[in-house]
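What follows is a set of notes on a single structure, which appears directly below.
Here the complex is missing one protein chain, while the rest keep their positions.
Should a chain be cited, it is by its letter among A, B and C, assigned in written order, with residues numbered from 1 in that chain.
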């Protein structure tokens, strides 16, 4: 008899949504993608071609009524993440939600509240880097004590420049670069330093270099921020949408007795080309090019956790904390003012925005 | 209605066989692993745990009788590859056979003869590097003319030293290091230089450095060979079972206007560790660590070719030619004599062995 | 007839001083080291062995009276740099002064005033990275427009951890990590962004991880700072004395159309060691290990500028500006407050310290 598979439905078939759907359909042996929801006729067209045997819905609520459904993977627009996640939990379904739960910390908290009521459900906000081989390997080395006490974390999320204007529109509702991009780096910080760390002060600076339209949304295309923690750790972040060469997401964890770097030398594959210009290595063009296998692992680990009732790598509260720190960085960026906290994490000044 | 999947059975569940079985079971969406054969009770035990829902056989011929079976993947001992492949073809089944078809060129030819009688069948000898992202990328660059005319190919297959004595036993029937290891590099040569190239002369030298027992099988643990082709190309190979650090399979293709390298800097992942010793990068311990995803792609491409009747990346004749060149290198190694050929590929001296 | 050589005297034979003396003695063909001054008998002993043919002085003023002397290279303790530089200028001598002129911005300015009175003299504060092949190559690429408009500069100066306690004592008078270490990175910023750039705001955070004694001097062993400039550029710096592996001074210059990195992969030489741990590259243990040849080039370029009356790569005013920005970063670090400036560079808040 074949083993039971996780019956899962996909919400959203856009940029990230269709990747989650394909991963659960084709590359997650212990899951079966039974349905997919999208409000968009074009995405249905795509689905009829690529998601053979999967029931398609234009109504999210209808989809949740499928008999025997176990879980939902949410890859819709950020603005509906939280609502869809809450609805799914109310139907007693496990939830894997693309990050962020919301760009609003308050809305994030509602999701967490709902999840707390149903501790038997697996509710995860997908921070893909937690599932990446290299980050997992680095984390293992930290745990073994190879670098002593982790003290400084430098992490950057840098996208290839997209001159189409997409990111200007996107800035209207993305929450700003620190919430949209650096939230990954912040999550890594909570992982490597420990989720209990408390910010002491936050600074951020940014500029607009290639996308003047961002000014209308009070956003920037390059930003640098620092978070100093009580206990003596510092994390500093760089996010940019200006890379000429491609995606470049780098992390360094510096400890009292050693250091680890992840992806300091980005590469598409193991080929080097030698020409009159020198020796050249190509770079992934996009985030998914760098982290594709991490998303596959995420799908597989999520299915396993649901089926076996094992713990997920990251409590849902972390997702809120990451967004919270991202929002503070964004506030520090826009206000031009440093933010300070007491040792309990209580903010010392009134919010600037 | 779900699309039709390739019904495939796995022969052999040993070192490579079990990987093929798992790949077709879990990571080949268009295939369904319906059965597996092994003569070994221990492998059956493993299969009961890992191959849920797959019928297990102790008799290869019985397995071939399964109704609706489309294909067989053969990962048994080399000595039975050819016989099993021929039997499968005679049952009108597609065949994916782990390399080599045989260490005997004559036996290889029998498989090819059988395949020629049934041109509607997909019969492939799995040279995994043809499915590796990096090699495919490099090949694309050569086809685009980025390096001019490929002229020199350097390729090595180097295994981590295994002090257990396994490879001494293995040498009794492996065909020798050039047939067992360099056959991959020779296949790359036929790919990058073109399968029509004709050897002009062959030299080889080897030594035993860490496995004295190899002498009894006229084999070595380090060998270097050169194949010069009519038309002015040269390939040179290094194979070794002595690496302290892990698997190191490197290829350079040098053309009249540029050069490509593949895996010149082996790595396990994107982590670097900084310590008092300097900066360190880990290396895959085994062949499968380097080429796992190539095997997955091989399974998927094979399934697609069978279902869609599209061509495979490599004609089965190539597998014979690669083994033939490997055997000549081995002969040159053991005899201590260079071998020469005329422009039609006819050998000029009498065989030495 | 042999060409005229620059007659130069060395002040200070300590850590940096003795290197300057040796470079002018042995590796600057157009200069002749005629004298050396040190108040320290041990340094005289060293000099008698290594500076054959060079007159030794225990009195700086006496040394300046040497007939025919053209120039002085100052490598004494920072506290006397400015005084010695001014005295030398008053004797009509060219001056190459180890950085910084002073940890006090006011004292730096006195040196600049003195230099302005004597425009025929070459007065240079040695920022060694300006003479480094790799930085010069990178700068050339920026000038050619290869990366568009330089927008973000990341630069770090990271020393190997020295557990001897030396740096605790040193902190008493070093001016703090941003003045002592990051001043190099700030100078690079003035070079790559242009010396006319005006800071808009400055943030800094630091921690003590391995040298608790630093607290008494209000200094830290790890610090991160950001300088945002009017015009839309941002520089961010990391300095540390905690590296387990050695010296790691890295710079990235990110432009609107490309990026350059310098020393992202530090190395002692071109050797890689392959062992059971993986593949390892050694790293320079000290600043001089990374920049030795830059110091040699500095000596040669200084000699040439004096003899040929050509311009130096860096006006003396820059040295003041770099120390000024370093002091502001240090202030932001210690006060825990961001600093802001108007478009003319006028400080908006009252100093915190």
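To be clear about the criterion, contacts are C-beta pairs under 8 Å (C-beta built on N, C-alpha and C of every residue); 3 or more make two chains touch, one makes a residue touch a chain.
Just so it is clear, the model here is predicted, and its values are computed rather than measured.
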Notebook entry, point to check: Which residue, C:46, C:170 or C:274, contacts the hidden chain when the whole complex is considered?
Noted result: C:274
Next item on the list: Could you please point out the chain A residues that touch the chain left off the display?
Entry: 243-246, 248, 265-266, 268, 274-283
Item checked: Contact footprint on chain C, counting only the chain that is left out -> 1-3, 25-27, 29, 52-53, 133-134, 137-138, 141, 146-147, 257-265, 268-275, 282
Margin query: List every residue of chain B that touches the chain not included in the displayed model.
Written below: 147-149, 151-152, 154, 201, 203-210, 222, 224, 226, 228, 232-234, 236, 238, 240, 242-245, 254-259, 264-265, 336-338, 340
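The criterion applied here is as follows: only the chains that are shown with their structure count from here on.
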Next item on the list: Name the chain whose C-alpha centroid is farthest from the C-alpha centroid of chain C.
Entry: B
Checklist line | Centre distance in Å when chain A and chain B are each reduced to the mean of their C-alpha atoms | finding: 39
Notebook entry, point to check: Taking each chain's centre as its mean C-alpha position, how far apart are chain B and chain C in Å?
Noted result: 56
Checklist line | Multi-chain contact sites of chain A, meaning residues that touch two or more partners | finding: 147, 257-259, 264-265
